[in-house]
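Starting off with a structure, shown below.
A single protein chain has been omitted; all remaining protein chains appear in their positions.
Now for subunit A:
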Amino acid sequence: MSFEWLHPLLIATALVLAVIGAVRRVNLWRAGKPDRINLIAGLMAMPGRYLHDLHDIVERDKYMSKTHAATGGGFVLSALLIILVHLLGFDNQILAWALLAALALMFVGALFVFKRRLHPPSRISKGPWMRLPKSLLAFAGAFFVLTLPAAGVLPDGSGGVLLTVILTALIIWGMGELFFGMTWGGPMKHAFAGALHLAFHRRQERFGGGRSTGLKPVDLTLAKEIGGVLGVAKPTDFKWNQLLGFDACVQCGKCEAMCPAFAAGQPLNPKKLIQDMVVGLAGGTDANYAGSPYPGKEVGNAKGGPDHIITDGLIDPETLWSCTTCRACVEECPMMIEHVDAIVDMRRYLTMERGKTPNKGAEVLDNIIATDNPNGYAPASRTNWAADQNLPLMRDVKQAEVLFWVSDGAFDMRSQRILRAFVKLLKAANVDFAVLGDEELDSGDVARRLGDDATFQSLAKRNLEVLSQYTFSKIVTTDPHAYHCLRNEYSDFGSDALDGVEVLHHTTFLNQLVQLGRLKLNNFSGAKVTYHDPCYLGRYNGEYEAPRELLRSMGIEIAEMERSGFRSRCCGGGGGAPITDIPGERRIADMRMEDASSTGAELVAVGCQQCTAMLEGVVEPRPEVKDIAEILMDQLVDPSAENSRQDRLAEEVH
């Protein structure tokens, strides 16, 4: 082969261009707000995170996992060896053979990528991504042939001009995609940004099997600063590593496939949202986006830039308000991107800076501010539901083993049945418990998810202030939303009220009681039962097992829905979605009830009053909906015979 200088030059050029691109890209990210991250430690930990945390997610799809391992692993190895063999000119047959092997591996991987792209599912983006397998094959194939002489398989200078020209073209194409494209915005950007995203992820706690789901508090002092903005108005208002995270997206659309709002035809597609964020951080339009649109919206009209207000032209606020914050997208994302953080960040701006919480949103927030509960009930009516329950008040007893956090279900007649059932179970198990009564305030969940972090923080601080006055070792609540706030989000406010306190969902606590033999249950003899995982219990807090164990302890064989556990479909009730009420083609709750019905179940067991409300809102005929506490109560072996007259359990639950 002649022109021996050509290929090293091309490689060097590609690498130089890649480095220039990388610097430019990094600068785009650096336009974001600072976030304290240990850069070195992150980089050191990155390969491990790739091989464990990210791989664990990708591994859920074995086909793609193997394909990516071959292609990506082959490419990384090839790239390094190409630099050694072809750029730096190490004349070493072992290296050359290693390179051949790496390229072969990559080629085989690329063939599988190619195969899948023949009939791509609707969730994955097309456009340049359709080119990628061919680029991969070109790169691997061309360098393979180019390396044969170095491996001594072919004599040096084999092939004619034509072959040289063809090979050169293929190498330019391959390197253009894989080196240049990696930092200049091609599909391969995901490798570069993804690796760094793993290193500098905003939620470092997620790695090593950890769970990090609490929203980060807004620095409210920003409100007093000139030019300070609460929440995210422009792409540059994101933390720099959030911007980096957007760039890591591979457009696989697993988020889209899981998103309940997308399925309901509401104008949200998490993948498109992340791509719009990329448009925003880099500047431009969404004209090149080649995936599914936001339902009901055309692609091509969105444009933005790092300093443009996102909701003025890039994203319709309706998109942001369609989200139920169910975290199905985050759970599914192989790149560990944090969609929900971004959405709530932008909602914070709309709510706190623009006062534009749609539909009932503003009214609900006003209610929370004025009455400490979303529906504007008189605060003094918080314990009306328990007028006949003789509940010990913390104000009177000062300490108890368990603080029963009642939550705003106290105001709702349906939820009161759950509360009464739970009280009956607590009494049956002789649990030493007390409630806060009128001293309890809304947990702030709805305010926070609607973007009003100021109100959330105010409620959190006031609740912590009250909690700090009493002594208890556990907080138990029937409301997964309050549970999440108390367990994961109240720790940001410098209070020691919850130090050493176990925060438990009632199913976890009841399961402990049952396993300890403190609650005796009859076997359930009713019809088929399925279990719906509440998002804020499951994905947010990882509690999938206790509710199931409780059901099993009554002899129930759970007819699992296709989407259950970490893949459970939201009921549609989270994130203030029922309040902002963005129209779609279907109701999320209807779809969830279809999931339940298709198991043949006649009873849906739930562990969340919001889920109960949403699922019971589905028109009949449909399975019955009951909180696990209600099911347990019905199966309770009444210990009244052994108890004194005052404690016996004839209390009805209605």
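Criterion: a contact is a pair of C-beta atoms (placed from the backbone, for glycine too) under 8 Å apart; a residue touches a chain by one contact, two chains touch by 3 or more; residues count from 1.
Quick note on the criterion: contacts and distances are computed from a predicted model.
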item: Chain left out of the displayed complex - its UniProt protein name, from "ABC transporter ATP-binding protein", "2,4-dienoyl-CoA reductase", "Putative alkaline shock family protein YloU" or "Peroxiredoxin family protein"; value: "2,4-dienoyl-CoA reductase"
item: Residue in contact with the excluded chain [from A:Asp156, A:Asp388, A:Asp499 or A:Glu562]; value: A:Asp388
item: Which residue of A:Thr13, A:Asn92, A:Asn359 or A:Asn375 touches the chain not shown here; value: A:Asn375
item: Options A:Trp321, A:Phe411, A:Tyr490 or A:Tyr540, residue touching the unrepresented chain; value: A:Phe411
item: Where the unshown chain meets subunit A, residue by residue; value: 375, 377, 381, 384-385, 387-389, 411-414, 416-417, 645, 648, 650-652, 654
